[in-house]
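Please read the structure below before turning to the comments.
Showing subunit A:
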Amino acid sequence: MTLNESLPLLMLASSLVPGVVIFFLAETRFALRTTLNVAGAILKLLLIGYMLWGVVEGQSYVFRHTVLPGLELVLEADALAMLFVTLSAALWLLTTLYAVGYLERSPHRSRFFGFFSLCVTATIGVALAGNLFTFFFFYELLTLSTYPLIVHRGTEAAIRAGNIYLAYALTGGAVLLTGVVWLYGLLGEVEFAYGGVVAAMGPEYHGQLRIIFLLLIAGLGVKAALVPLHGWLPQAMVAPAPVSALLHAVAVVKAGAFGIVRVVYEVYGVEFAQSLDLLTPLAVVAAVTIIWGSLRALWQDDLKRRLAYSTVSQVAYIILGVALFGPLGTIGGVVHLVHQGIMKITLFFCAGNYAETLGIHKVTEINGAGRRMPWTSVAFSVGAFGMIGLPLTAGYVSKSYLTQGAEMAGMAWAGWVLTASGLLNALYFLPILYRLWFKSQPQAWPNEHILARGRKETALLLLIPPLVTAAATIAAAVFADTNWSPLFWAKIVATKEYLLE
Partner candidate 1 sequence: MKGVLDLLVIVLCLVLGAALWWAMLDLPSSRIHLAEQVAAKLDASGVTHPVTAVLLNFRGYDTLIEVMVLFVALIGMLTQAEKGSQWLSAGYRPPPLPAPPFHLEVLQWLARVLVPLMILTAGYLLWAGAHRAGGAFQAAALLAGAGVLLNLAGLLPAWTTFRAGMRAGSITGLLFFVLAAAATAAAPHGHLLQYPAGWAGMLILLIETGLTLSLGLILAGFFLLLSAEASDGSDTEE
Partner candidate 2 sequence: MRDPAPWLILFPLIWASLAFLRGQGRGGRLAVAGLTIQLVLAALLAEQIASDGARSYTVGGWGAPLGIDLYADGLAGVLLLLTQIVALPLVVYARAYFAIHPDGISYFWPLTGYLLAAMNALFLSADIFNIYVTLELLGLTAVGLVAAGGGAGPVGAALRYLLVTLLGSGAFLLGVALVYGTYGSMSLQVLTPLINADAPAAVFIAAGLMLVGLLLKTALFPFHFWLPPAHGGAPAPVSALLSALVVKASFYLILRLWLHAFAPLVTTVAAQLLGFLGMAAILWGSVMAIRQTRLKMLIAYSTVAQVGYLFLLFPLITDTNPAAAASALQGGVMQLVAHALAKAAMFAAAGTIILSIGRDDITRLGGVSTRLPLTLFTFALAGLTLAGLPPSGGFIAKWLLITGASGSDQWGWVVVMISGGLLSAAYVCRVLRQAFLSIEAGTKFSPVSRVLEWSAFLLASMSLLLGLRSTEVLGLLESE
Partner candidate 3 sequence: MTSALIYALTGAALFLIGVAGLILQPHLLRKIIGFNIMASGIFLVLVGLGQREGSVDPVSQAMVLTGIVVSVAATALALALARRLLDLTGKMRLPGSGEGMPGKKPDA
């Protein structure tokens, strides 16, 4: 096995091995566990750095393992995969640090971090999957490794949320499996390729291909929380904050959206999908999801629940971008995959900080928290501005590409949807910011766990991650034109998907 073949495998191992070891560590081995976690995350980032450089240089990183005659597990690091991998790995490091601080002194940390690492492994697998079978393989693995994290607290509510999640995700998986097997039956092998692989099928198969597309999108739409398949996501907010971060930004929702990107671009091929009239319905579903999620977010008093509905809406931006025929829409959708992750994880980190530090869970309890926790609140504000799409934030970049994409695709109505959604975002985020900064503090916080000491408003490990991601939110916009921005990568991806090279 050459180095280039083993690198994708090493990517998996850098989180799988620490995860497995952590399972068998005693609860008290705090230092070793944290070292393993962080070392794994850093190693993964180093590997990614090397591979990013390699991908730009035109190296190919492919690992193949024959599962059955004619059926292979393929791990391949292409541009799109690297984009997702980088996002996941970077956010994994931050989330791990955050989780170490967040779960301090709580029970079953070995179990938690073990599954946490498995979950990231599965996400990396989803990202690197080189064919539909491999994608499905890791996609289901992701479902299974997330379940123990959602039920982690062992309360009735957590277990109910876990079961709802599992019911949705497994049913989605079953639908997806049907589509995948069907497609394999038609093609023999469904390896991802720029421009798609099914276009060669004769017109007599077009009916079947439409049904398969529906099955695939429905299966993936569950994780991507497309309306009406989004029911599990708001329920799952009972999980600890690092898990919410994982669900909303790093792994689960992203895996669904990423899968839709792969299916549209690299299985069907965007032009073939357009010729089958599949993109417009997809755009309509995305648009409905965007509006519906935003509307529902308006009425939520629970902070994390509001953020969850916001995710429903924001992830659909990615789908909308995919469904807008034309490279600009693609760039907008793909780059939003990264931007939404960075922004939403900031918000969830902050929500976790409010809950952990002051016991704040509701929007109505947040009055004046800005003065008690200025740094957290700054980060939160940046995230919120990004979601609304204000200039100098990552959200602005993706939105502008999406809007242009809508015009180019001749779907001006999509532009209106985006504008409306921006307004709705402002409507449900600005009141929070107003309460944060301009309302006076209450007599006592609901449940103050961590007392302020000098300028330290909360534990350092809780504070640094949201500040880093908030900074990244701004950086992604300010340095959008450099060679290392997500936008640059999104452009590379779009170039390849439209076979413009």
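For anyone wondering why these and not others, all candidates are chains of the complex that A comes from, given by their letters.
As a working rule, a residue touches a chain if its C-beta (ideal position, glycine included) is under 8 Å from a C-beta of that chain, and two chains touch if they have at least 3 such contacts; residues count from 1.
Remember, it's a predicted structure, so these values are computed and weren't measured experimentally.
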Candidate number, among 1, 2 or 3, whose chain touches subunit A in this complex: 2
Candidate 2-touching residues of subunit A, taken from the complex the two chains share: 23, 65-69, 71, 73, 107-108, 111, 136-138, 140-141, 143-144, 148, 151, 154, 156, 159, 162-163, 166, 170-171, 173-174, 177-178, 181-182, 184-185
